[in-house]
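Heads up, the thing below is written out as structure tokens.
Shown here: the complex without one of its protein chains, the others still in place.
So, chain A:
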Amino acid sequence: MAHSSNRAVAAPSHGDGHGHEGHHDLEGMRMMGFWIFLITDCILFGSLFATYVVLSGNTAGGPTGAELFEMLGVIAETFILLTSSFTSGLAVLCMNKGDRKGLIVWLAITVLLGASFITLEITEFVNLVHEGAAISTSASWSAFFTLVGTHGLHVSVGLVWMIAIMIQLGRHGINSVTRRKVGIISLYWHFLDVVWIFVFTIVYMMGVM
């Protein structure tokens, strides 16, 4: 699967861009590097999930997740992020059709959805702290804030990155370089979506069950 989608994004870069690049497909190679980066990010999140699973019961007599999680907000976050994954997919479809305007518009919608996700998450964190569950409350909450916060940090970095790519698309249009960049950010975005599904399941659903 990795291979086929790698091809799909990398293939168009052959014709345009550099006149003759020997035999190395530069943009394809960068795409491959990003896939490998995602492997490392998987392990990063895997370690954080493992930490969370080990420590989630250690509340040291303090509040538990089951008592404090507001599932309504979390479900809203989930739907917003899933939708943003869908809109980033639509952006790539526009790019493949050569529709620069559509591409930028769908990326902008993705950024807005991502920003609302982050806003909701920050609100959730602030509420938790008000109710007496901060990162220093217990091992369980340390692991919670670190895991969910790391995901949120990834999303925030993605937002800045996506805005930078939108500006570059405005300047340079769709070419082999921007095509690869959009391919990479959408890959990153889908990856964060998948990680969130695990966060939702393991942290929130299993937490309140």
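Note that in this section a contact is a pair of C-beta atoms (placed from the backbone, for glycine too) under 8 Å apart; a residue touches a chain by one contact, two chains touch by 3 or more; residues count from 1.
In this text, contacts and distances are computed from a predicted model.
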Protein that the absent chain corresponds to, by UniProt name, given "Transketolase", "Peptide/nickel transport system ATP-binding protein", "Quinol oxidase polypeptide I" or "ABC transporter permease": "Quinol oxidase polypeptide I"
Hidden partner chain, residues of chain A it touches: 18, 20-24, 28-30, 32-33, 36-37, 39-41, 43-44, 47-48, 51, 54-55, 58-60, 135-140, 142-143, 145-146, 160-161, 164-165, 167-168, 172, 177, 181
